[in-house]
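Removed from the display is one protein chain of the complex; every other protein chain stays in position.
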Amino acid sequence: MNKEIVAFCCEHSAYPAADLAGKQRLCYPQNLRIIRVPCAGRIDAIHILKAFEKGAAAVLVLGCEDGACHHITGNTRAKERVKYSEMLLKEVGIDNRPVGMFNLAPNEPHKFIRVLNEMNKRIKESREAK
Amino acid sequence: METKIGVFICNCGGSIKNINFDAAREKVAKIPSVTCVNLSSNLCLGEGKEKMLSYIKEENIERVVVAACSPELKEHIFRQVLEGAGLNGHFFSMANIREQCSWAHEGDVTVKAVELIKMAVNRIRLLQPVEKKELSVNKEVLVVGGGFPAISSALQFSRIGLRTTLLEKKPNLGGKLREIEGFYSLETSSMIGAVEEDENIEILTSTEVVGVEGKIGDFTVRIRKGAEEILRNFGAIVFATGYETEVSPQDFQLKLGINIISQERLAQMLQASSVERKPESVGFIYDVSDENSRLPTLATLNNALTLKERWGSEVYVFCKNVKVDSEGVEKLYREVREHGVMFLKFDEKPRISAEDGRVKIEAKDILLGEDVTLTCDLLVAEEKLVPAEETEALSTLLNIRTDSRGFYQDENVHLYPVSSERGGIFFIGGCRSDLDFQRALVDVSSVVMGVYKLLSPGKILVEAERVKVDRQKCRTCLTCIRVCPHSAIQLVRVDNEKEVAEISDLACDGCGICAAICPAKAINFEGYSDEQIVAQIEAIGAS
Amino acid sequence: METRDVLVIGAGIAGLASALGLANGGFSVYLIEKEAAVGGYAASFCCKATDVCSKCSVCVAPDKIKEAVIHPQITLLTNSTIKKLSGELGDFRVEIIQQPRYIDVERCIACGLCTEVCPTEPKAVYPPSAEATPFSYILDEGLCLRFKGEDCKLCRESCPTKAIEFELKSKKQELSVGAIIVATGFEVFDAREKGSLGYGRCPNVLTGLDLERIFNREGYLKLPTNGNEPKKIAFVQCVGSRDENHGYCSQICCKYAMRLAGLVKYKDADAEVTIFYIDLQTAGKGFAQFYEEYKESIRFVQGVPVEISQTSSGELEVRYEDISQGKVCREIFDLVTLSVGISPRHDSWNLAKILGINLADQGFFDIKDSLGPNETNVDGVFLAGTCQGPKDIPDSIAHGMSAASKAIQVLSEFASRRRGNQRGH
Partner (left out) sequence: MIIAERKPMEEIKQMIAPYNKLLVAGCGTCVTVCWVGGEKEVGILASQLRLARSAEGNEISTLEATVERQCEKEMTAELKDKVAEVEAVLSLACGSGVQTMAELFEDKPIFPAVNTTFIGMPEKEGLWVEMCGACGDCFLDRTGGICPMVRCAKGLLNGPCGGTRKGGKCEIDPEKDCAWEIIYRWLEKQGRLDLMRKYYEPKNYRAVKRPGKVQAMQA
């Protein structure tokens, strides 16, 4: 792969939000690949790094809104881990592969689309900068 | 021998037009371990399910991938089909080719659909069986507290046949019950009498909780009475330890005394048969140091009305906002105003000083837009609600978060109304929020519901060892124990020797935070293991 | 014989909480819903999180809906209402009428082929709203040619699962249940009743509910007239609460207005937001910290506007009494949101008659006494949620659980009494 965005989606929030986007036929680019997880807190740096090793253009971790995680701290931990992953990538000189952690509610398909668009924009920008 | 994976693709009644199903089928058939690919148009309906079932049997399929609509909609239906065919319901994965593929994109999406199926196949190949089992639970309930919510919930638990222990740190039951007795036609003595007589309720007074170990359905509570400590077992614990009030006259640089009194003192004066001198004018003030004034508003309205009725005094209420967002309070507020009580609303903090043995209040009333100066015989000082003394210590002991004001229960909407992040531990009444009497009553019955559904069957169905610690790999670093939001992990001693972390199937809520953080990679979350996640990534872009 | 069947009327957030409580406690539940989809109002509201969750609890609804519709102990009947009740606690008989949907919920796979072939405009058969559960298509009798006497059967022929049936008639069925929980919810106050505030007359005057739905559907706020982003926005509190006809506080409006105002500010930091109020209701768990933040970014004016009118340029002129200056002020806004409150349902009276329960003076269902928040004057009939009086989402869920708890308690007692009697004979 080289253009795909790998998105780890919490089954309580981002996954149903993505479904709603589909139900409302809010079209978005085909390069998204969703991996469903029980909580954003399941995702660790290694999963993000592996996605990049396999050639992902960007990685997204999507969890519940800050303060509304079903597992209390899962989304805040995920945020820290995404930050850590960014550092890990930066220290090996990889700064053109965006990673993002975003919070959203299950009924926010528009936010889901916004996040995707932003990520695609960041991919484009980093490609152009290269 | 390789596992036989069957892939069932549904074209949703032929409505999905942007996937070339024949091409997809051909490609999917070439994925290793896929032994059969079946194309359907109505997989989720009775006839589709029947066909699926017979296929599974005919082809000896061991694991199933369904490529159709969202698992959010139909996952449970297909798992039932698997179980009906005698397969482990866990050996199942869905590729969401409708909501997250066909419907989400313009143009042909065959390539993506095939990839989603590959991801599901890659994941399912690595799955291990998960068995369900029933674990028995202790059906006794511990209620901590002696006030109205505590007593009332004990009585309701008894009504549905759950044995309850009522544990109060004070020597007597009742709490603040006596204070509200007048308002709600409550009889303290009859309620306490009822719990004392109830065979299902055991009462422990002058007793404290000093330790809680274990998990939902199986708590061991260390109880201290005097110098003696005992251990008792319960299936659930309900905290109804109430709140405390802090009278804050310090804001006015004056002290409580004859002219500045607390609501409690006023209530005593009003209940007394005679009073030395009836005050001609009384002021109330709140919202100065804390605008969370639902209960101060209620106390003020009730007391102001009684003041008018009993003593006929002039009554002035200084506040920012009248908190009428409880049942019947707007009506009460109107009644109070009809009785001639004046409400003055300030924005800046009023100035309060002593003058000739009376209390002078100077405030800028925002409705009148004028400075108002009033001199009262009595001023009822603001009362601030604060958490009960032991809240902080006990929440640390329980490993449970408090809210931003220090009361029990984290401000997470998924815990409302009465749950905590630990299964089997509940908070009701004033110890978790500033609840008026009606809301407190609702809390009581809610917790009875919450506990009933956990304990009444006497057993809980769990997925056995879905999240599991590999004892060989565990380095006993305690990381998982520290990070588990549900306190589901404990240290256990294996073979009388090594201590390792162990995850309770009862308390685990399946988030995977521990599996992600374990530095020794000793925790496996079946269904979401590292290998299973990475296998999905590996399928991406491979075509 | 022990009665373990309970009827829950209304599948809004309170009814769902009751049904789930009962079902998870081992009882069998008939959950009947008048509308085609479950979830009630809560399912149509928007998430009001900014960088952090603002604790509006709207996201709790999808979880509850999903859990309830797949629960094996819950039988869901949509488009259904109750017609008759007889019997008593432990042994009620209820007659239910289910209006025909013409599309079989069990068989509709929401593929959309029917809409494609429907010849009318607007289409007579159309998809449900995206969040609707069950996610099944809807056939509108008013638009369908067939109901106008024509012999059109295009949709039925196109349906791959044969889910469409025109000949369906309303279905009557009788249920035996031990207890009944009434969770019929509320009606949003019709802001048109306050004509001077311009709702229905000025397109840029919206209600809180409109704003919720705009944010939910579009994700951002725009002016209904020209699609621009509004820059000056006012919220008017207590529309349909605390007035001569509504002697109560609706309990939800101050918080939703502040949360929505916070959301508006979050999405557009340049927007100016004013809230006109009588008394701000900021008490309650977890709200204090938000109020402190809102105080920084939102202008609060004590006093409620008396008149809103549209200027020739399409802006809104709000007339309000500024008591501190002792005169009437005029101010121009792009958008005004009326924070409409909770009203009792108009059809409450019918249901009250059928069930034999009392209405309180404001038109909500009455509780027997102040010590029982769910009990009605009829044994075995309980109230849950806003049909009993205004409540926000967490309070409605709590009240729903509480009602379920009361139903379980009376049924347990009823069962042991009956066992006692049998032993006595």
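We just call them A, B and C in the order they show up, numbering each chain from 1.
By our rule, a residue touches a chain if its C-beta (ideal position, glycine included) is under 8 Å from a C-beta of that chain, and two chains touch if they have at least 3 such contacts.
All values reported here derive from a predicted model rather than from experimental measurement.
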Worksheet item: Which visible chains touch the chain that is not shown?
Response: A, B
Fill in: Interface with the unshown chain - residue positions in chain B
473, 475-479, 482-483, 518-521
Worksheet item: When the complex is taken as a whole, what residues of chain A touch the one chain not shown?
Response: 44-46, 49-50, 52-53, 88-89, 91-94
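Throughout what follows, only the chains that are shown with their structure count from here on.
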Item to complete: Write down the chain pair with more C-beta contact pairs when A-C is set against A-B.
Response: A-B
Worksheet entry | Identity of the chain that, by mean CA position, is farthest from chain C | A
Fill in: Computed distance of Cα centres, chain C from chain B, in Å
23
Worksheet entry | Cα-centroid distance, chain A relative to chain C, in whole angstrom | 33
Fill in: Rounded Å distance between chain A and chain B, as computed from the means of their C-alpha atoms
28
Practice prompt. Specify, in ascending order, the residues of chain A that touch 2 or more different other chains.
Written response: 16, 23, 67-68
Worksheet item: If you look at chain B, which of its residues touch at least two other chains?
Response: 72, 411, 413-414
Practice prompt. Note which residues of chain B are touching chain C in the complex, please.
Written response: 12-16, 41-42, 44-45, 69, 72-73, 76, 156, 159-161, 184-186, 291-294, 297, 320-331, 334, 345, 366-369, 403-405, 407, 409, 411, 413-414, 416-418, 432-434, 437-439, 441-446, 448-450, 452-453, 456-457
Worksheet, complete the sentence: Within the complex, chain A is touched by chain C residues 46-47, 49, 51-53, 55, 58-59, 62-63, 127, 130-131, 135, 216, 218-220
Fill in: Touch list for chain C against partner chain B, complex
21, 24-26, 53, 55-57, 59-60, 63, 66, 70, 106-107, 109-113, 135, 159-161, 242, 247-249, 251, 254, 279-289, 291, 302, 323-326, 369-374, 389, 394-395, 397-399, 401-406, 408-409, 412-413
